[in-house]
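Below is one structure. I have some questions about it.
Note that one protein chain is taken out, while the other chains of the complex remain in position.
The letters A, B and C name the chains in turn, as written, and every chain counts its residues from 1.
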Amino acid sequence: MPVSCIAKPGIVGQAGTARLLATCQDRPGIVSAVSGFLYRHGVNITHSDQHSTDPEGGRFFLRQEFYLSGLENCLGDLENEFEREVAGEYKMQWRLVPAKRKKRMVILVSRLDHALMDLLWRVGRGEMPAEIPLVISNHPDLRPQVESFGVAFHHVHVPEAHDAPRGRGLSLPEERMLEIMGAEGPIDLVVLARYMRILSPAFVKRFPQRIINIHHSFLPAFEGADPYRRAAERGVKLIGATAHYVTGKLDKGPIIEQDVIRVSHRHRLDEFKILGRDIERQVLSRAVRWHLEDRVLVDGNKTIVFA
Amino acid sequence: MPVSCIAKPGIVGQAGTARLLATCQDRPGIVSAVSGFLYRHGVNITHSDQHSTDPEGGRFFLRQEFYLSGLENCLGDLENEFEREVAGEYKMQWRLVPAKRKKRMVILVSRLDHALMDLLWRVGRGEMPAEIPLVISNHPDLRPQVESFGVAFHHVHVPEAHDAPRGRGLSLPEERMLEIMGAEGPIDLVVLARYMRILSPAFVKRFPQRIINIHHSFLPAFEGADPYRRAAERGVKLIGATAHYVTGKLDKGPIIEQDVIRVSHRHRLDEFKILGRDIERQVLSRAVRWHLEDRVLVDGNKTIVFA
Amino acid sequence: MPVSCIAKPGIVGQAGTARLLATCQDRPGIVSAVSGFLYRHGVNITHSDQHSTDPEGGRFFLRQEFYLSGLENCLGDLENEFEREVAGEYKMQWRLVPAKRKKRMVILVSRLDHALMDLLWRVGRGEMPAEIPLVISNHPDLRPQVESFGVAFHHVHVPEAHDAPRGRGLSLPEERMLEIMGAEGPIDLVVLARYMRILSPAFVKRFPQRIINIHHSFLPAFEGADPYRRAAERGVKLIGATAHYVTGKLDKGPIIEQDVIRVSHRHRLDEFKILGRDIERQVLSRAVRWHLEDRVLVDGNKTIVFA
Partner (left out) sequence: MPVSCIAKPGIVGQAGTARLLATCQDRPGIVSAVSGFLYRHGVNITHSDQHSTDPEGGRFFLRQEFYLSGLENCLGDLENEFEREVAGEYKMQWRLVPAKRKKRMVILVSRLDHALMDLLWRVGRGEMPAEIPLVISNHPDLRPQVESFGVAFHHVHVPEAHDAPRGRGLSLPEERMLEIMGAEGPIDLVVLARYMRILSPAFVKRFPQRIINIHHSFLPAFEGADPYRRAAERGVKLIGATAHYVTGKLDKGPIIEQDVIRVSHRHRLDEFKILGRDIERQVLSRAVRWHLEDRVLVDGNKTIVFA
């Protein structure tokens, strides 16, 4: 067993920290194989989470945070050896992510600024390991707010009645958005921070499990348009928000996070919206942070969140 | 203005305490008229809640708790004078309820005991102003538990495939239930404490705004059967429960109270059910207590809860 | 009874909306007297809240929102007549506040920006009825962020070891702060948005029940310095924040609002701080909004919040 990448004594820190994400059919011995491999390479596991969807015949999910001195110099070797020694045997889907590599996140927004601002604040403050190369909006309104953070703002007009040619291709505005994004280099995550247009399946397919939307209801209640109005009409006593990965089916993708806030007969629709904003931005921020920290794994139409 | 019923000096207490519930079209002067009337009759208002659904052209709702020494001797007079002096003018729907009069509550249940036990226990320890003359179940299982509280238990078999002849009349088991209840005198409230049969519209009409059901989901999500299973399949991150008045439309009646509890990928369906029970019994108990204390007013398909 | 101020037909709106706040010893007839007075003046009460601390011999608190066409022209008359016809009789402390008059709020802050940004942003988007003439900080760091909202920023250095001469007078930095604030006209509210210096009793006395502080713990747990560290050391499972009026006694003033968030053994101190920020800004924002809308009444060392 050629071990090309062995830890030297060092300080645990962001620099040498990485995350291993893996999933495969569950069977005995996986944890032993993975942790044995890491141990032989001098890796110190600092956090570990695992989940099996069923004790018999289920699917196995693993997330480990570990520290390896000199990681940056031997990441490629470690990956090759992991594939050869462990992953192949178990038919794993897996990836190794150095913690210091910040994900690149594009935000799409319309006119409401609360979810956008919250993300910009948090990234600016270092609460979230991300870079925001640009923000795209179908309205010009939020340009000054975005630019005050030193982030590029692009306005791409999207006609109200725009219906992307479903199942066939990108709409023209989407082509324009991809062009803008492409000019900035690779994009790890697209966040819809109250973006009020529906993306075409063709666009969504470009970013599998990498588009997060905030829907302003407690899904599956009030899928679709105008959830606060419908919540007010139904007379619910709690209103909610849901962050989910976007798939081809509107508001049906895997849910990452949800939360609610209490309302009463005293709250009118405009107060539902004000109260709801607070929940929306919190739920979205939590979901985005978990995604950025590689804590969210997708299992069919559900998520496993190692928070 | 003949004032037949005037307070003598006395101690504020349960005996002389009453609640005034009133609703009418909103217009200026209602509060002045009501509180002036009560003041002239020597009534001391101890709590007051009001709500207008719209500052212009809305509907007005009022709940006042007050104390009147010797109330029991002059309730009839007070009612007559209120109708003549105030309610007629404003076309009010209203009622006066002495606080010491406990409501009579029948509980319908199937096999799960958690919601039932919580109600029996709270009534027994005086947390809820109610009498429970009897419990009816479509299964015999819970007889010993109910009888240990000194409450009569009746088993009325309801065939699984029983479909009450919708819109036309009572089913045979429902006739039997009404017969049992009728023998006990007037019933103020019917509580469905996880009663797993659907009541016919004809039965529901007998108890308008007087049947409270606990549904084991956060309505309007997961109306109908098996909500926990469907919640698990959808991968929600919170599960909930909803207490509502029963109307002719399944799970569509006015919501009184809702609450939720957090779940994760680690919880299996049976754990959803265990966690859900805690929320169900709390939500139902709150809704029932509010109803018993005349805190719930119905406005179309919504409730106003003066909690 | 000369009624100088009578409503003409008009549209209910912000312009003619006002709030009546009143407190006195409880006794029968207060609501009748107040609502009768308002009715005779053509006022339409749109919301009303009242509270009595004890049904016998307690203190009575009232908040009413009402609409009066042409309010701006007759406010003085209405006040004079209310004092003469109602308030004198009941020895009320009271005030009438036109809703359109925005309160003027100064924010004191140190280095942490989350609570400050949330207030600036909410005021900017109209969620809170306030004007912010200026922000004062004992550090220069947040100047650009504040000025990007078009708000004046003043840096007043306050020595770390500064101990205001307790009970005797203002410290020099406090004198400077009052000078800056005085130049801006009357100040209705001072908000300590994570301001890390202790104000002298002499300063506090200038703003009775008009200084709101956010303390980063669930008071009375962890009064004083470093609450997150102490919470982490104690191993609590929830961390909280408390907004309260500042009095001469550190962290002992009347509590306006509190909330908590769940933590676990997995969270380190720096994560307590990040999670705590979210609760701090929410709790502070709610408390400030309630104060701005005249929803908070003080009863000894407690608050009555008509939210």
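Definition applied: contacts are C-beta pairs under 8 Å (C-beta built on N, C-alpha and C of every residue); 3 or more make two chains touch, one makes a residue touch a chain.
Keep in mind it's a predicted model, so treat the numbers as computed, not measured.
**Q** Could you tell which one of A:Val31, A:Leu172 or A:Leu269 touches the chain left off the display?
**A** Only one listed residue reaches the unshown chain, and that is A:Val31.
**Q** Using the touch definition from the top, which of C:Ala15, C:Leu178 or C:Ala221 touches the missing chain?
**A** Touching the chain that is not displayed is residue C:Ala221.
**Q** Given the full complex, what residues of chain A touch the hidden partner chain?
**A** Counting only chain A, the missing chain is touched by 11-12, 28-29, 31-32, 35-36, 38-39, 42-52, 55-56, 67.
**Q** In the full complex, which residues of chain B touch the absent chain?
**A** Residues 113-114, 117, 121, 125, 127, 148, 274, 278, 282 of chain B touch the chain absent from view.
**Q** Mind listing the chain C residues that contact the chain we can't see here?
**A** 51, 218-222, 234-238, 240, 254-260, 264-266, 299, 301-305
As a working rule, only the chains that are shown with their structure count from here on.
**Q** Could you tell me which chain's Cα centre is nearest to the average position of every protein Cα atom shown?
**A** C
**Q** Taking mean CA positions as centres, which chain lies farthest from chain B?
**A** With centres defined by C-alpha atoms, farthest from chain B sits A.
**Q** Need the CA-centroid distance for the pair chain A / chain C, whole Å please.
**A** 38
**Q** Whole-Å distance, chain A centre to chain B centre, using C-alpha means?
**A** Distance between chain centres, rounded to whole Å: 44 Å.
**Q** At least two other chains touched by the same residue of chain C: list those residues.
**A** None at all.
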